[in-house]
Every structure is written in C-alpha cells, then in structure tokens.
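Please see the structure below; I have some questions.
Here the complex is missing one protein chain, while the rest keep their positions.
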Amino acid sequence: MSGGLIFYLSGLAILLGINLIAIWGLDLQFGLAGINNFAYIVFQAAGGYAAALFALKPAKAYGSFETYIGGFNLPFPLPLIGAVAVGGLLAVPVGLIALRRLRADYQAMAMLVLSLIATGLAEAQTGLVNGPAGLALIPQPFAGVFPVSPLGYHWIFLGLTAVCCAFAWWVARGISRSPFGRLLRAVRESESAVSALGRNPYALRMTALIAGGALAGLSGGLLVEYVTAWGPSSWLYPETFLFLTALIVGGKGNLAGGALGALVVPIGIVELTRRLPAFGYPGMIDSLDWVAIGACLLAFLWFRPNGLIPERKRVFRNGSRRDDR
Amino acid sequence: MTFFLGIVIFGVYSAALLAIGGVGFTLQYGVTNVLNLSFGSILTASIFLEYGLTGHSTNIWIAMAVGAASGAVISLLIGHVMVGAFLRRGATGFSIAMVTIAISLMLQFGLEAIQGPDIYAYAATTNSTMNIGGVVLSSGQLTTIVVAVVAMAAVHLMLRMTKLGLAMRATAADVALTRSCGVSPPRTRAVAWLVSGALCGLCGVFLGIGEGSFSSTTGSDFFITLAAAAVLGGIGKPYGAMLGALLIGIMSQAAAAVISPSYNSIAAWIILIAVLMLRPQGILAEFAAERELVA
Partner (left out) sequence: MSGRKHPARWPAAPHARLALVSGVVGLALAACSGTPSSSGGPSSSTGGSFSLELAAFSPFTGPNAPYGYFQYTGCVAAVQSINAAGGVMGHKLDCAIVDNRGEPADAVPAASNMLASSPHLVGIVDGDSGLMSATVPLFNQAHIPDLSAGGDVQFDTNTYPYFWRTTPGDDVAGQTLAAYVKFGTSDTRVAAVFGNDQAAQGNVPGLLSAAKHLGIDIVLNEAIALDQTTYETEVQKILAAHPQVIVTESDPQTAGVLLGGLKQAGWNGPIVGTSGTLGVDYDKAAIAAIGQAAYESHFVRIIQYAQQSGIAWDTWKSALLASGSLVKDPASDETAIYAELPYDHATMIALAMLAAHSSDPVTFNPYIEKITQGTTVVHTFAQGKAALAAGETIDYVGVTGQVAFDKYHNSGGLWAAENPVTNLPESLVSAKDIAASEGH
C-alpha cells in the first residue's frame, strides 16, 4: 500500500470519526427526542467557529487579512472544550425560538430558516468571523510538539478523534439507557402522556437539544482543527440533510444505526462515485453525488423508513424496569 | 419623493413575483397539507423546460403558457404521484417533508448535472419603459405586476365561484367532513397540485425574464422568501399570501434602502421566524388549533 493511499485512508478515518460524533449528536435530538432539527449544521458550525476563535491569535497578529472577534490563542484542549460549550449553549436560543409546540413540518421550516439566517449573518457581518471568506490558519492541537511527517500527524489526530468518539459514544449511550432517555422517547411518542406524569416535555426536549448540540460542537471543533480553515460555504443548510439521511438510512434511535449511516452516506456514497472514471464536466460527479443522496433518501423512506438497523423496541415485562436487550 | 415612490413601486414589483409563487405554495399547502420543500426546484425546472422548449423566444404569452404548463405537469408528478404514494402509505408530517427534500435534491442537482453550473440568459429585448412619477418601470416588470393581479383575480374567482374552488376550500378546512359530502379529496388534491404548479411555473418565467438570466439555483434562492410570504399571511389563505407578499416586498426594499442592502433577505427571514413564533397561523387565519399547527 503506497504512502499516498495510507494518507488518504487515515484522513478518511478521521472524517468518519468526526461524522460519527455529529450523527450521534443528531440522533439524541432527532432519533430519541423527535426534534426535527433542520438547523443541525449550525450547531456544528458554531462549535467549529468557537474552536477557531479560541485557538487563533488576535486578528491583528495575521496582518489584516482576517477580521474576527475573539482570538484568545488558547492551547489544547481548551478550544475543543469551548466548542462543546458553545454548541450546547446555542441550543438555548434555538430551543426558545423553535421548540414551541409547533406542528412537525412547521418546526422543520422554522429550523431551516434559522439555518439560513445564521449563514446570512455570518456572511453579512464580516467583522464577526471574516464573512464569506471564512477563517484560515487555525492552529492544530499538538502542532509542532512532535516532529512528525504529515502522515504521522494524521495518526496523532486520528488518536484524538478516536478518544472524542469514545467520549461521544459514552455520552450518547449513557443518555439512551438512562431514565432520561426513556423520558425522551416517551416525549417523542406522546407529549400529553409525559405531561400527565408531571414532567415537563419542553424542558426535556431542550435538554436533548443541548446535549446533541454539545456533541455537534465537539464534532465541529475537531473538523475545524483538522482542516485548519472554515467558512460559510462549508456549512450551508443542505449539510443537515446529509446527516438526517445518514440517520434515516442507518437507523435512528440507536448508536449502531447511526454508525452504519455515517459509514454509508457521507463516506460510502461519495467514495463509491469516486471510483467511476471521470466523465462530463469536472463538477458533474459532485452534482450526481447529491442526486444519489436524494435518491437514497427517497428509497429508504419508501422501502425501509426505519433504517438498516431499526431502533430496538423496548419491552417491559411483568412491570419490572429491566430493559429487554 | 421619487425615492419613496421607488420603494413602493418596486416593492410592488417584488411582491408581484412573490405573490404568484406564494399563492401557489399556500394553496397547495393548504389543500394537501404537505410542506413541499421541492417547490423551489419545481420553479427552476419550469424555467429550464420553458427555455428549452421555446428556444429563446421572447414572446411573453408563449413563455407564460409553456412555463405554467411545465410547472403544472412537474408539480402533479411530484405531488400527486410521488408524494401521494407516500401519503397513501400513511406517512405523515416530517417524513413527507423529508420526501420533498429528497425529491428537491434529485431535481435540482439532476438539472445541474445535465445542464452544468452555467448561467443561461435571455436575449436582450429592447424594453419599452413607463414613467410613473419619476420612477421608471420596464415593460417586463409592468407585465409581471399586471399578470400577478390577473392571476390573483383568477384564483379568487376559482375559489369563490367554482365548485372546484369550493371543494378546495373545504378540503383545506376539514377533510373528513368534505369526504362525507361526496367530494373526492384525492381529485381535489390533484387539482391543487396542478394549479399550484402552474402558478409556480408562471412565477419562474417572470423571475427568469425579470432577472434576465437563470441557473440551476435560481428557484431555491427564491423559495424561502416566497414561503415567508405564504406563512406570513397564513397557510391556506391565498389572500394572506398576497398580503404577505406585499408586506415582504415593500419591507425588503425599505430594508435595503434604510439599513443595508446585505440585510435584504435576512429581514424577510427574520419576519418569517417572528411570525412562526408569535402567530404561526399567520395574519389572516383565525384559529391555530383548527389547522393543528400547535400540537
């Protein structure tokens, strides 16, 4: 196996990890709690920007070609922690706006528009995060600490990603199996029943939104530190559909389904189309990717709406609280 | 004075564009209860079909007819056939929205794959212009406004005077009751897809002609603002959509003039969010519960 191929595959593995975290986060919101978060990409973007703004030096240090707020030049792991925090915090205003008792598709529309407003503002207010051009020269964790080749650094970053994946898995699994997770599923199925039990469905949903947002932030922070650059064109609203498709294809409400979805949709579909010999104009394959994603989504919604690995039904026998696994 | 007159008149022009599409969108949403996120792609597809079928003909009547017909056919295929299949299986709300998203991705990027990312332009016509109190309107823009008014009047007449219109209003209000009156919901819905598609195609034609050029993203760019107008006025209320279009059209022009041109679209979106938050049933609708908007 040549060095080039190993480099490529290790990079792919890093992206898989980043997508896993993001998809598990969305699963908390969408799969468990039934929130139709069409603005999910904004959470990841916010985490990404947070990590960037915490890790970059003040804008003046780079001449005047980037203008942005912040720039605290914090060392690892503070930018990532900041990313997690910002992702979670963003959930609060979003939840206040869109978690109202709106009909499902109205809620989806509201989220979609929030996503557009976010992109619009980021581009219009250039002083915020350097507008449409985006941020660059973002410092990487452990950069320069170990004298390694680019491939060597890939392995280091892959290690970091794996650790974060494990953390995300632990969080998502913990929530899913906990009483809180059961309540979320209950809210998804019947809000009135949950209210009758004396619980506040709105608060429950908000918590799910925050937890999912935090994971999205972690994913964004990692992505930005890997790529070292970030801009609005990287987080347009259709990216959310990509994650949703992954969940619908892989199966929501369970971690294995999310993982399978991450493998199949972001990595699988795009890489499969790479194998085709180049034809048409250079960007044609890119357009066809999206056609394929749409077709895949449609096919799954028709044939297997619960995904490849459906959520396991939880059964309680004899009134005991033991979950049947 | 010309400045303010300009804001109003061009606000009306923007509103005309928004209204044609917005009324189509709200009619379809109201009658079929489906949030059709592929509406923008249908718009784009209509422009492409019209351009492809009529060549570069700038005869406005032919363009209108072909555009409307294209939109109607595509909309019927998507709405009645594809979405309808999912509906018959019992899919609801969010799943249907995802279905329309899937269709929209396929349609828009399919168009891009076939046509390329290039821009297509209409041949320049020597536009005659009309001067209203110092503000100059092109004949194309004037036509847009006139056609919009005529289309709105036609929709109004259809809804009020024809049996079909009555069936549509009834289906929008209460499906079960309508069915028990012997009106066929599927047939009514099919007509709603047709009519809304025709309006969509018509909107596309004027959008393309008005901007002078179009590409595979034209429809999607326009869609959310159009949806904002519809939601603002109340889903299922065509008059609401007209009012919403007028408000958004004039407010956008004013925002561009007063705040900053960059905030043009953002202003429209913030209005939409505010409406969804405070009064999701829209300005003209009476009850939110009636449409089960609030769970």
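Order of writing sets the chain letters: A and B. Residues in each chain are counted from 1.
Here is the rule we go by: a residue touches a chain if its C-beta (ideal position, glycine included) is under 8 Å from a C-beta of that chain, and two chains touch if they have at least 3 such contacts.
Worth saying up front: this structure is predicted, and the values here are computed from it rather than measured.
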Missing chain: touched chains present in the view: A, B
Candidates B:G67, B:G110 or B:G210 - the one touching the absent chain: B:G210
Per the touch definition above, residue among A:P58, A:P132 or A:G174 touching the missing chain: A:P132
Which residue of A:C164, A:L209 or A:L223 touches the chain not shown here: A:L223
For chain B, residues in touch with the removed chain: 2-3, 6-7, 9-10, 13-14, 17, 108, 117-124, 126-127, 129, 135-138, 141, 207, 210-215, 217-218, 220-222, 253-254, 256-257, 260-265
Touch list for chain A against the chain that is not drawn: 1-5, 7-8, 11-12, 15, 19, 62-66, 116, 119, 123-124, 126, 130-134, 136-137, 150-151, 223, 227-234, 236-239, 242, 266-267, 270, 274-275, 278, 282-283, 285-287, 289-290
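In this text, only the chains that are shown with their structure count from here on.
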Centre-of-Cα separation between chain B and chain A, whole angstrom: 32
Chain B residues within the chain A interface of the complex: 35, 37, 85-86, 91-99, 101-106, 108-110, 112-113, 116-117, 224, 227-228, 231, 260, 262-263, 265-266, 269-270, 272-273, 276-277, 280, 291-295
List of chain A residues in touch with chain B within their complex: 36, 97-98, 100-106, 108-110, 112-114, 116-117, 120-121, 123-124, 191, 238, 241, 244-245, 248, 280-281, 283-284, 287-291, 293-295, 297-298, 301-302, 305
